[in-house]
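Have a look at this one.
With one protein chain withheld, the remaining protein chains of the complex are depicted in position.
Our next item is subunit A:
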Amino acid sequence: MIMPQFLNKKLILLLAGIIVLVALIGFSLRERETLSWPEQFLKDTTGWFANAFDKPVSAVTGLFENLSDLQNTYDENAKLKARLGEYVQIKTEVQALKKENAELRKILGKEDDLSKYSPIQATVIGRNPDRWNELITINKGEMNGIKANMAVITADGLIGKVKSTTPTTATVLLVSSTDPNNKISASIVQEDAANGIIEGYDDKQGYLLMKRIPFDKEIKIGSIVETSGLGGIFPSRLIVGKVVEVKIDQNGLNQTAYLEPATDFYDIKNVMVVKREVIGEDAKSEAQE
């Protein structure tokens, strides 16, 4: 009679464990912007160690990368020289356009610009090892002015947004993450611009899915897609990718565009967190609270 009782106790413990597990998962799936202080403390402490550990590791990997870079130097140099002439021409053109743009803005009396931002440089110190939810940890946090939902970019384009912050670290949710809450408002750059929302990622082909584009918009394959700056605190005109395919949704009301991302979501080392200079109404009221 002792054995079954003994087993029962363990069974109850296991069941209680499963109930707690389900409750905790449910709790963490809600959209939380602030973490509790024990979580922040744990993240900060491990972040400090990870930052220290990252220094020698990146020194070694940097050396190998430099060596492999050296192999391609000759070819690259030839290509770059060829493009140098082009560059000078584009530069003068850009300067003229910038000047014109500023003058026109003055005439309109519209000084605000959604595309203006100031970047905060950061280094990646860790990545979620199980890789289901694509999260990376960076070595800058609230103390450096980073807030939840800010855009994160590399030199090539948008890679994600800040999910949560602690005083010295921040967690970035990559655009390629299949988190159901991962949504970014974007627009397709063409004569008749089309707005939509980027949500979802096709693992097999490596394409981003841009959904909810009105069905009557004609979309040119090869158009560039940028952030629209319509949602809260993302600046506009951060490059996301290029349209490669367009499909009509099942109900026929919307279209979905498949985008080839401008950045590589795998090899990420240095990133910039983007702080928009014009603050949206949502963010303003949040700051006042």
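Just so it is clear, a contact is a pair of C-beta atoms (placed from the backbone, for glycine too) under 8 Å apart; a residue touches a chain by one contact, two chains touch by 3 or more; residues count from 1.
Keep this in mind: contacts and distances are computed from a predicted model.
Per the UniProt record, the absent chain's protein name among "Rod shape-determining protein MreD", "Response regulator", "Probable alginate O-acetylase AlgI" or "ABC-2 type transport system ATP-binding protein" is "Rod shape-determining protein MreD".
Of the candidate positions A:124, A:189, A:230 or A:278, contact with the unshown chain belongs to A:124.
When you scan A:43, A:140 or A:161 for touch with the missing chain, the hit is A:43. One of A:54, A:113 or A:245 touches the chain omitted from the figure, and that residue is A:54.
The chain that is not drawn here is touched, among residues A:86, A:112, A:191 or A:267, by A:267. Residue positions on subunit A in contact with the hidden chain: 14, 17-18, 20-25, 27-29, 38-39, 42-43, 46, 49-50, 53-54, 57, 61, 124-133, 135-137, 163-164, 171, 178-180, 203-204, 206, 264, 266-269, in rising order.
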